[in-house]
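With one protein chain withheld, the remaining protein chains of the complex are depicted in position.
Just so it is clear, A and B label the chains in written order, and each chain counts residues from 1 on its own.
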Amino acid sequence: MKQITVISGKGGTGKTTVTSNFVKMAEDHIAVDCDVDAANLHILLDPKKISEEDFVGGPIAVLTGECINCGRCEEECRFEAISNSRSEIIIDPIRCEGCGVCIYVCPEDVLELKSEKQGTNFVSRTEFCTLVHARLIPGAENSGLLITRIRNKAEDIANEKDIKLIIIDGAPGIGCPVISSLNGVDATLIVTEPTLSAISDFKKVYEVAKIFDIKVFVCINKYDLNQINTREIEDFCQNNDIELIGKIPYDDEVSIFLSQKKFVIDSRESKAGEAIRQMWENIKGYLYSE
Amino acid sequence: MIISVASGKGGTGKTTVACNMALSVGYCQFMDYDVEAPNSSFFLKPDIKHIHKVTIKQPYFLRGTGADFSECASFCNYNAVAVVGDDVIFFPELCHGCGGCLLVGPEGAVRENDVVVGEVRNGVASPSIDYYMGDLKPGSMRTISIQGDMDKSLNRDELVIIDCPPGTSCSMVFSVKDCDYCILVTEPTPYGLNDLKLSIEVLESMDKPFGVIINRDGIGDDEVEKFCKNSGIKILAMIPNKREIAEYYSRGDSLIEYDSSWKSRFEEIVKEIEKDIRK
Partner (left out) sequence: MIVAISSTGTSLESKVDPRFGRCPFFIIYNTDDDSFEHVENQARQAMGGAGIQTGQMIAGRGVKAVITGNVGPNAFRVLAAAGVKVYSGVSDQVSDAVQKLKAGELQGTSAPDVSSHFGTGGGGGNN
């Protein structure tokens, strides 16, 4: 069983487009949407829910008794989550990281770590495969933890049913959601585009992928938008032993297809569709090998 | 006045809007809070004057002293410390730098050192932009530490434009928490609409006034426009979808260079926002 995570560094380069079209072409597989705070895979895959579970996130410090305003907690908090402790103490849930230091130092024992529901995770059926996905309550924290949850779930199902491939739609950026999406996978596909912004972010996310010592594939979306920049990406891949599995031409039709909830690989005319079909041919041998 | 430019979906045009707005008004503070993937420097082309490293304090353990570190291991909520037999194992990537080890561990046997998690660069961008950019070190998860550091430089007496990271969770919330107004940039597709609604939920829970800019108008449908009109949400601007605009973007050239009429349009948007906040 292999796992591949599709990431990009920069948002909007085409992760979900590529992932959803791969999901349509693959067999004996499960899809996981790890872009939990802006999940989009379900829009195209039209899932029917099988089960759901609450996601209770990491705890946050709360006041549960009478504060004597000694100020110790504010002194010790490294995240500036506590303020005003000499008059009316304020604990900022946005800054609190649930470390437990304030609980430890409080002489009156009136601070506690409390967990709350931060979202829901789902197992659903789609036309092509099982989809494991989640909804994070907007504004909630711990997306990395939620991603760990849904990945565990996907692996459980894969083990149970002897599934050969898990395709993971990753989050933009390089931080903890991306790290949780890459932990323990066999390979990653970085979808990038020939813009200065995307190239910069591609190189950063590639650094993260290297930490995991996993196989790196790249594809360049909208490659004909800027041939000089495309060349730069190609050179970088060559110099770093990264396999370039495809180049998708700029095509406004792709967005129109997506908006109509269609798969661009189903279009005979679309060159972008052809490129994605070819990319799948280039990568599927690796994905289904032992 | 602090204006945050955010979006649920990535790649909708936050940086385009934030940078072009800054270039249009000319005199402001610009903060790139998308510290995992900062891109504003390509468009604002700042002359960087200062770079400072952002650090967190992480523990190190004096072994061979017979000290028992099991309290540190059981205290840590992030699995960054493990004690097996006589061996203490520390995992720096998992450590948040909370200082707990120093507090609960054996006296004198736990020390701390400063570990770099990224940096903040500051400089000037033409015409008169006080520019700040955060940059997270790949492999670190301390996005919040970098953003928190940048918070200290926020100058509320000026116009501040914050380029936010995509999404709706903690790093985005951190970037909008201090704003007086948030511009939500979206694309006119089901994905743009889906993620716009999530962003709106966040802003409404924080009581932040907001407006929408629709970018790449023409690539999808008119559902976003209809949604905004039906919900009484102001559409501040609609930027058309043009391959040429994408080509300019790919080179780091601004929207204003493509079409200079956007300068006055962005100036108008800022004035409109100022008026809306006063109401």
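As a working rule, contacts are C-beta pairs under 8 Å (C-beta built on N, C-alpha and C of every residue); 3 or more make two chains touch, one makes a residue touch a chain.
Because the structure is a prediction, the values reported are computed rather than measured.
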{"item": "Given A:D109, A:E160 or A:E269, the one touching the chain that is not displayed", "value": "A:E160"}
{"item": "Contact with the hidden chain (one of A:E88, A:D213, A:D241 or A:E269)", "value": "A:D213"}
{"item": "Residues of chain A (touch criterion as defined above) contacting the omitted chain", "value": "1, 144-145, 148-149, 152, 155-156, 159-160, 176, 179-180, 182-184, 211-214"}
{"item": "Contact set of chain B toward the excluded chain (per top definition)", "value": "58-63, 73, 78-80, 82-85, 87-95, 111"}
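We adopt the following convention: only the chains that are shown with their structure count from here on.
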{"item": "Distance between chain centroids, defined by C-alpha means - chain A, chain B (Å)", "value": "17"}
{"item": "Residues on chain B engaged by chain A in the complex (per definition of touch)", "value": "8-12, 15, 34, 36-39, 42, 56-57, 75, 77-78, 96-100, 103-104, 136, 138-139, 141, 143-144, 148, 165-174, 177, 187, 189-191, 194-195, 198-199, 201-202, 205-206, 216, 219-221, 241, 243, 246-247, 249-252"}
{"item": "Chain A to chain B touching residues, read off their complex", "value": "8-13, 16, 36-38, 40, 43, 58-59, 76, 78-80, 94-95, 97-101, 104-105, 136, 138-141, 143-144, 171-177, 179, 193-197, 200-201, 204-205, 207-208, 211, 222, 225-226, 229, 250, 252, 255-256, 258-259, 261"}
